[in-house]
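Only a single protein chain was left out; the remaining protein chains are all shown in position.
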Amino acid sequence: MEILQNILTGFGIAVTPVNLGLCLVGCFVGTLIGVLPGIGPAATIALLLPVTFKLPPATAIIMLSGIFYGAMYGGSTTAILVNIPGEAASAITCIDGYQMARRGRAGPALGMAAFGSFMAGTFGVFLLMLIAPPVAELALKFGPPEIFAVMVLGLTILSYLSSGSLIKAFTIAIVGLFVGMIGIDIAGIYRFTFGIPDFFDGIGLVPVLMGLFGVAEVLLNLEQIVTRQVFDTGIKGLLPNGEDWKRSAMPILRGSFIGFFMGVIPGPSNTISSFVSYAMEKRLSKTPERFGKGAIEGVAGPESANNSACAGNFIPVLTLGIPTSAVMAVIVGALIIHGVTPGPLLIKNNPDIFWGTIASMYLGNFMLLILNLPLIGIWVRVLKVPYGILFPLILLFCFVGAYANNNSLAELNVMIFFGLVGYLMKKTGFEPAPLVMAYILCPFLEEAFRQSLIKSHGDFSIFIKRPISAAILAMAAGIIVLNVFSGVKKRRKSLLEKI
Amino acid sequence: MNREKITGIFLLGLGLAVFLKSLTYPLGTLRRPGGGLFPLIASVLLMGLSALLTLQAFRGKEVGKSSPSPFFPEKEAPRRVFLGFAGLIGYRYLLPVIGFAPSTGVFIFFLSRFLGKYSWAISIFFAVLTAVAGYYLFEVWLKIPMPRTLFGI
Partner (left out) sequence: MKNRKQRVMMVAVWVTLSLLLTANGFAQEKFPSRPVQFIIPWAAGGGGTVNAQALQSHFEKAIGGSIQIVNKPGGGGTIAWNYVANAVPDGYTVGVTNQSFILTQYTTRTGVSFKKVDPIIMVIDMPAALAVKTDAPWKNFKEYISYAKANPGKVQMGNSGLGANYHVSALGIEMVTGVKLTHVPFKGAGPSITALMGGHVDSLVAELPTLLPYVEGKKFRLLVVGSPERNPAVPDVSIMKEEGYEQILIGAWYVWSVPKGVPKERFQKLHDAFKVAMETPEYRELYRKLGGVARYMGPQELPAFYEQEDRKLKRLIDYSGFKPIE
């Protein structure tokens, strides 16, 4: 089989000492920056690019991809330990992961995140190897109306993210939309910017994340005497137990599929895939009330999805040379600088890069698993540090992360502001996740909406006339209807019980 | 006036504010939708939902699970939260004045001493350690360009 031969060649390239070593370096650096909030893979890859100039292109890409993968692993670590998502895609992991940590189950959470990510990542690369070109063609069919439909689907799924009131979830999601509308729109108008130049391109995601998740949580914890422990340190085992595995098996499998296919769609697809997975697991679970209080499925599913999505991300880049996110754009830039022109001919002209990268992805996933498992013991010990020492450091990292994002002091103000907002939200029964998700979706949602209308010359039926978007919108409608029904059923039940 | 009512009214006000502001942006036509259209739709939705929330609050129902009353579980709590918040603001505005390392030192010292209730010696030690380590980690090793101070450093 030709593919077998190709992948063997790929491994041949990947398993040289230099490439292996640099893959490890990349994974390690990636994990580090994934753990350090705010300093993202895109910036790091761009920073380290000059280091790779003397290296052959395949080696360079192998190392840089390692950074990307590593960041995904690292991002879940901070989400679980201190409720700060290292990546937007790890924001969902905060919900149940952090709760598990507070209950002394940080080890199993981290372990399941690592295992799930490994299995899903490997599975994703496997699919990538087999069906990359046809999947890429499928992805091309997603024009503005289809993207709009996907975003609408994402928003309707928000209802499953929160364990609290549905109305509050949708309300805070709309507030999230507002935050997303700040800045320049596609027609060139500046909205809600109050004349501050740093806001012209919108408010950065990183300061919002740092504030809403990190700072808010710290402020909340400050209410108690700081010398008290925030984390239950009766460590109940370092690794997931049999019960955990039983619960997580299917979520991992489902997450792998969801992540991979969504990862091909342009836009914030890794993030969306993580919360589609969460919503799906919650819906399919026989005990949905456990979600939000430390259900391991709420970690296994989303983490698998967002790692598998990374493999999906590479498809448009490797088969068509089109980046679907900022990180991918930097990788494309890296290819160009190394004299490789990414495009439809990459597979033909530079098979060593294509197959070498794929092979190194397998290896990278494996390396990251090996790297991260022993670290779990260390991380768990970090939680034992008195909170009085921990929280200033957490805040410091938030500051550096928020500033380093765009070298902007104004974004620090944003972070502090959202810290306050997040704190107030927690006190009044609103959850941060829907706000963040809506904020992330908003630009894509609106842009796709307006582009579709321009294309159709103002005709709304464009969304229904095209098969893919119609199907997705129908799904979204179905979810809303289902929700309303079960809400009505619940109310009827409680009414009956009152009688 | 409980928490729920205040929240509902606040959100209603927010929706109204965005609604009015979005009217000042070009709404455009359906053929060429302008910048104001989307915020308009969203603000209408928000006003509707928050009206619902406020209504339920006035009817005395608690919507979903909100935090247990009272607002602050401990007596010392408001002071501590306020201190933490003040520390954040102080750090932010100190940064462009005396640079990263010194500001970090002051910040960590402030938090350790007044919130962590550590002794002066420990707090200073912790502050200096973090400032120096932070400097080397972020400015020297990771080469993150930190804000330039008044001295152009």
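Should a chain be cited, it is by its letter among A and B, assigned in written order, with residues numbered from 1 in that chain.
Methods note: a contact is a pair of C-beta atoms (placed from the backbone, for glycine too) under 8 Å apart; a residue touches a chain by one contact, two chains touch by 3 or more.
These numbers come from a predicted model, not from an experiment.
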Legend entry - Residue among A:M250, A:I337 or A:L409 that touches the chain left out of view: A:I337
Inset, instruction - Among A:D201, A:E243 or A:D459, choose the residue that contacts the chain missing from this document, as touch is defined above. - result: A:D201
Legend entry - Contacting the left-out chain in the complete assembly, out of A:V35, A:M119 or A:I322: A:I322
Inset, instruction - Spell out the interface residues on chain A facing the chain that's missing from view. - result: 42-43, 45-46, 49-50, 53, 140-144, 184, 186-190, 193, 195, 197-198, 200-201, 266, 316, 320-324, 326, 329-334, 336-337, 339, 341-345, 406-407, 443, 447, 451, 454-455, 457
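The working rule: only the chains that are shown with their structure count from here on.
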Inset, instruction - Find the geometric centre of each of chain A and chain B from their Cα atoms only, then give the gap between the two centres in Å, rounded to an integer. - result: 22
Legend entry - chain B-touching residues of chain A, taken from the complex the two chains share: 39, 47, 163-168, 170-171, 174-175, 177-178, 181, 185, 187, 189, 191-192, 215, 218-219, 222-227, 386, 388-389, 391-393, 395-396, 399-400, 403-404, 407, 409, 412-413, 416, 419-420, 423, 426-429, 446, 449-450, 453-454, 457-458, 460
Legend entry - Touching residues (chain side chain B, partner chain A) in the complex: 3-4, 7, 11, 14-15, 18, 21-22, 25-26, 28-35, 37-39, 42-43, 45-46, 49-50, 52-53, 56, 63-67, 71-74, 76-77, 80-81, 83-85, 87-89, 91-92, 95-96, 104, 107-108, 111-112, 115-118, 126, 130, 134, 138, 142-147
